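Just one protein chain is left out here, and the rest sit where they should.
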């Protein structure tokens, strides 16, 4: 399946884009997505390793399964406030 | 010696005056002043029993000696804020 | 900044007074006049103080807070005279580089103010009676 991942802050700057399309097997989890992103964006490896991912605006665990019809976002460590 | 005691809030209302003159022996302490005030103002006995006294704008212990040239005030339990 | 005043409390002026380029945090506490206390309806409050001693105690509180916490600025304003429902009777504002000292100092200042500063509140109940408030216990949750 094709997953479009929203990118923010330093992750967006390192990718040079507000989102990125990633091709993943149908059984893929958040952990697989993270690995695939690391391969596609080597300069962002360190940041991706400590980023969370959100599915439909909720934080998702590493073993959460992805599906094609959800909104996925990479959430680097936050610094609001 | 003659001590003039400033009164506030319910103590002032019960005395009907913003201050009261009390005659005390020269060795008198805050405790003696409290007793003398209780005798002079029977309706204020309960309030005086749980009031503090201030000498020159600082709280004074019961055994603190009074003198004629200080400012004395009765401080009923406070309720600012 | 220590102020005892009959004027309504100006929160914008207080926040401006504690602001600083070194501040990362400002905590403002407002004590406001509740309509209902222990089931009874209040019409308004009236505050009086022993002015010389109240100012001195408030200045001591500020000095002690500055010793205990790394705060940058501090403002304590207490209203005197009549205070209507919903209005603020007291404001405590503290600024600091980080937020924890501002919260701790702000809470300590209002807690201690309520215990030691010679200010008294008179309740004007909606039924027309009035009553000076002289708490029996030292601890107050108001």
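Each chain carries a letter (A, B and C) given by its place in the written order, and its residues are counted from 1.
Definition applied: a contact is a pair of C-beta atoms (placed from the backbone, for glycine too) under 8 Å apart; a residue touches a chain by one contact, two chains touch by 3 or more.
It should be emphasised that the depicted structure is a prediction, and the values quoted were computed from it without experimental measurement.
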Check: shown chains touched by the absent chain are A, C
Interface residues of subunit C toward the undisplayed chain are 11-12, 15, 19-36, 85-86, 88, 95, 97-100, 102-103, 106-107, 110, 141-142
Subunit A residues touching the chain left out here are 6, 8-10, 13, 47, 50, 54, 57-59, 73, 75-81
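The rule we apply is simple: only the chains that are shown with their structure count from here on.
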Taking each chain's mean CA coordinate, subunit B and subunit C are separated, in whole Å, by 26
Per the C-alpha centroid definition, the whole-Å distance linking subunit A and subunit B comes out as 72
Residues in subunit C with touches to at least two other chains are numbered none
Touching at least 2 other chains, the residues of subunit A are none
